[in-house]
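Every protein chain but one is kept in place in this view of the complex.
== chain A ==
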């Protein structure tokens, strides 16, 4: 579709210092994601997946390297500038759902819509809840919903602003396999329908396989990776 990548990372590095020791989590990492593409990032626990996701979404700043999001060099933007860039254009799905406990399902979905410059109406939020199968539960608070239902609310929230890019950090990590599978189906269905670019962090090879491209994070760098075919799935991780 577009000639320009949605996201382009060039020689990213992330180092953290705790006390006297410097820990390099990522180094010399490059990545380019085209519009409409879905990319899976795999890696062992502690490999730095979440750290990378935070960098790519502009939630955090790299120690080195250059990152371009929607054609904007993030290094030239301050926190507020990066936030403004995200508003309405980036959706998030988290492992631990991150719904606001004091807001109802509908209000949670409305939240990014209200913060986005292309503000929509409450109706849009209701429609999205209906699409994730929670049309009847709009007024319920997160604690009244099951884990899977909460994650569905979170997915509706991620897509409600019609974003160009959705980040998902282990969206099934806190769910049982059956529920996880349902959530994955939902995520990919919506993604295809909306033609969104998806960057997905996961442990799950089956999930990774459904993406256009798979990358593995080892020793702070990304490498192309072909998740094992269905037959040998159990052998990994």
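The definition used in the following text is that a residue touches a chain if its C-beta (ideal position, glycine included) is under 8 Å from a C-beta of that chain, and two chains touch if they have at least 3 such contacts; residues count from 1.
Note that in this section contacts and distances are computed from a predicted model.
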| item | value |
| --- | --- |
| Chain left out of the displayed complex - its UniProt protein name, from "ABC transporter permease", "Cell division ATP-binding protein FtsE", "Transcriptional regulatory protein WalR" or "Phosphoenolpyruvate-protein phosphotransferase" | "ABC transporter permease" |
| Given A:10, A:28, A:66 or A:107, the one touching the chain that is not displayed | A:107 |
| Missing-partner contacts on chain A, residue numbers | 50-51, 53-54, 57, 59-60, 79-80, 83-88, 90, 92, 94, 98, 100, 102-103, 107, 111-112, 114-117, 119, 169 |
